[in-house]
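Coming up: chain A.
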Amino acid sequence: MTAVIELWSGLHPLLQAVIKGLAVIGVMFPFGGACSLIERKVSAWMQGRPGPNRALPFWVAWVPGIGLLQRLGVFHLMADGGKMFFKEDPVPGHVNKFYFYLAPVVGMIPALTTVTVVPFGAYLNEAGKMVPLVLANLDVGILAVFAVSSLGVYALILAGWASNSKYPFLGGIRASAQLISYELSMTLSVLPVFLWVNVPGGNGTLSLFDVVSAQNGAWFGLWMPLSAIVFLVALFAETNRLPFDMAEGEADLVGGFHTEYGAMKWGLFFVAEYSHMLIGSGVFVLLFLGGWNPLPWVPLADVAVWLHLTTQPILLGLLSIGIFLGKALFFIFLFMWVRWTVPRFRYDQVMKLGWQKLLPLAIANLLFYALLIAWIQTRN
Partner candidate 1 sequence: MISAPKPDLVTVNIDGKDIAVPKGTNVIEAARQLGIEIPHYCYHPKLTIAGNCRMCLIEMGMPAVDPATKAPIMDAATGKQKINWIPRPQIGCATNASPGLHVKTSSPMAREAREGVTEFLLINHPLDCPICDQAGECKLQEFSTAYGRGYSRFVEQKNVKPKRTELGPRVTLDDERCILCSRCIRFCKEVAKDDVLGFVDRGSYSTLTCYPGKQLANNYSLNTVDICPVGALTSTDFRFKMRVWFLKETPSIDTESSVGANTTVSSREGVIYRITPRQNDAVNDTWMADSGRLLYKQVKADNRLLAPSINGAATATEMALKAAADLLVGRTGPVRHDDDATPAAHRAGAPYQGSVAIVGSGRSSVEEQFLTKKLADALKASVSLVSRVGQGDKLLISADRNPNVRGALVTGLISSLPSQQLTTLAADIDAGKVKTVLSIGEDLTAAGLTAAQLAKVAVVYLGTHQNATSNAAKVVIPTLTVFEKSGTFVNQQFRLQKFAKAVPGPAGVADDLVTLASLAGAATRSTVASDLGTLWSAIAAEVKPLALATYANVPATGLLLDATPWAALPFCEGETLHFKPAASAAATA
Partner candidate 2 sequence: MPYVVERKPLTLSERIYLPQILAGMRVTLRRLFAPNVTMEYPEQRPAIPTGYRGVPTLVKDPHGREKCVSCQLCEFVCPPKAIRITPGSVEDQPDRTHVEKGPQAFDIDMLRCIYCGLCQEVCPEEAIFLQNQYTLSGYTRAELVNDKAKLYELGGTLPDQHFKWDKKKAAAEHGNTH
């Protein structure tokens, strides 16, 4: 164990970074595929049909019980992946080639980058101190997430513009307008959380780990529900999910920004979309649902004590990752659940909701908590 850790710390930092990067890719791509499979299954079940259940590689067909995996459509995941790589990838003659190829890449970069700054678990070190599991533990935490993930919109705009055709172009325009509109409310809605975390006297922090630490008691979601709701709604809009998938709008825009894309280039957009969903869900869990704390008022440290895991950093780390991912996956499911419940908004409704409803609400919310916190502090 220690040998592994020593080997790791002995590596050149650059090599470390490369391995971390590969790990991100190695996790996020299968994750994107898995999400698409879950999405297909959940959609199917909600619509009263079995969903993908046919693919079965003939060389494993003999394994007993494999039928269950087949019914769950697990092999479709691989079939889809294989298809993405090997199917013909037409590039229409009218596109701007350079930007056309660039767009999916630009989409992937922020999606993969933000993953690195999101802590996904914690363990107790020898000193009995909570240490976050995160690829890059930045102090600016949430700012890095916002800053980088909002770059994702450039991919959509670029794709829409480079496709040089009407529907993608409209999709790109819509994407940019919508993402900018909801960015505001989203940012404003998390400010109360950080106002609370940064109580005067403490050293100011924007680290997501500190936010989780601050939720050892009540989760922010419980006593800042409006913040949570505004953030969640904005999150739907930011990830381009129904009812806010203006940029795709397959009914009115034939697929929007990715109309002209096919094969793996198209696949990249979708991995990016699912990564955004995962990161968004993760950030929501960290900010409002106590991160890896199993229950309100039940912090992970206490659980570790009860389960005698204080000296087992790896087991505790896995437990915390499990709790965190469990919560995040629920939100991914929520995304799908909402998708089949709420029909797509009209574009003007989206704009109206963003600017006339969410933004004032977020501002009012911010003022309310600022005054509340100030009042509490003057009382102390």
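Assume a contact is a pair of C-beta atoms (placed from the backbone, for glycine too) under 8 Å apart; a residue touches a chain by one contact, two chains touch by 3 or more; residues count from 1.
On how the list was made: all candidates are chains of the complex that A comes from, given by their letters.
What you are looking at is a predicted structure, and each value in this text was computed from that prediction instead of being measured.
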Chain A: touching candidate in this complex (1 or 2): 2
Touch list for chain A against partner candidate 2, complex: 42, 45-50, 229, 337-338, 340-342
